[in-house]
Every structure is written in C-alpha cells, then in structure tokens.
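What you see is the complex with one protein chain gone and the rest in place.
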Amino acid sequence: MSRTLPPEYYELLEELQAVDFVLVELTLYLDTHPNDYNAIQQFNHFAKQSKQLRKQYEELYGPLMQYGKSYSGYPWNWDDAPWPWQV
Amino acid sequence: MFTQVKYWNPYIGPFDPCPPMRVKSYQTPPNLYIGFQPPNMEQYSPRQALHCGTLWPAFYSPYPSDGREEE
C-alpha cells in the first residue's frame, strides 16, 4: 500500500522547495517594493523555473495541486499517499 | 557594530533561593536595524536561502547565537 520513495524524490522536492522559497521571499519583498525592476525580473525568472520543475515532479510523483491546476493520471492519483506530513 | 544578542546583569538579592544567573541575554534580530530594505542586497543561492529561512544574508539570524547560554 505504501511505496518507499527513492532518494531522487527528496532531491527533486527540495530543489522545488528552494525555488518556491525564493518566490515567497520575492513576493513579500515586492509587496513593499513594487517598483524594483530587478526584483521583478528575478521573480519572473524563478516563476518560469518553478513551472519547469513542477512539470518534472508531477510526471514522476503525481499532482501537486487540485482544481485543475495540475493534470491527473489514470486512475485519479490525487489521493495517493504519501501526503506531505508522511514523507 | 550591531550584535544579535545583548547582555545585562540583573540585581542579585541576598535571599534569592536559586543560584544566581549573573548574566542574562535577549535577542535583537537584524530587522530591528535595517529600516526599509534597500534594493539589490546581496542574496543567497536558492538552496542556501531555504536553509537559512531568508533570501538575504543581512537578515539571517542564527539561533542559538554564539556565546548565548554561557555563564
């Protein structure tokens, strides 16, 4: 019932977490610095990188988001363990 | 020069029941000193940023700080 995830899973997950963390930091920064052109360019650069990593992650380990923000496999694989607190 | 930890010496009474802690400390993290963040500050790499909890070294606050719980 539960498959053990390979070390590559944790590696890819952390890569995505790192890129998404930069986006969180830049988001809060831009909320108070809306005219920082360099920061906006950096934000868009990382947004693109995050999209690419998500695509790669979801092809291997299933959807990250719901309500149509991610594609589903067959059968419906949103419910598949592990959930974030279980890995 | 700013430090992220400050020390003080509390009054020691002759009838204090516990052995006195002669030095006490409290934290003064970088956000207290920087003011409105200037643009183009030096950044960590994404991995480093994740592990430090911030993108900018100027805001990094290690805890426990060096020398904290001493004496």
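Some points to look at:
Should a chain be cited, it is by its letter among A and B, assigned in written order, with residues numbered from 1 in that chain.
FYI, a residue touches a chain if its C-beta (ideal position, glycine included) is under 8 Å from a C-beta of that chain, and two chains touch if they have at least 3 such contacts.
FYI, contacts and distances are computed from a predicted model.
Candidate names were "CotJC", "Tryptophan synthase alpha chain", "PadR family transcriptional regulator" or "ABC transporter permease", and the UniProt protein name of the unshown chain is "CotJC". Residues of chain A that touch the chain left out of view are 10, 13-14, 16-17, 20-21, 24-25, 27-29, 31-32, 62-67, 69, 78, 83-85. Take chain B: the residues that touch the chain left off the picture are 27, 29-31, 34-38, 50-54, 59-64, 69.
Everything that follows uses one rule, which is that only the chains that are shown with their structure count from here on.
Chain geometry summary: the mean Cα position of chain A and that of chain B are 32 Å apart. Listed in rising order, the residues of chain A touching chain B in the complex are 14-15, 17-19, 21-22, 25-26, 29, 32-33, 36, 38-39, 46.
Every residue of chain B that touches chain A in the complex is listed here, in rising order: 36-37, 39-40, 46-47, 49-50, 54-56.
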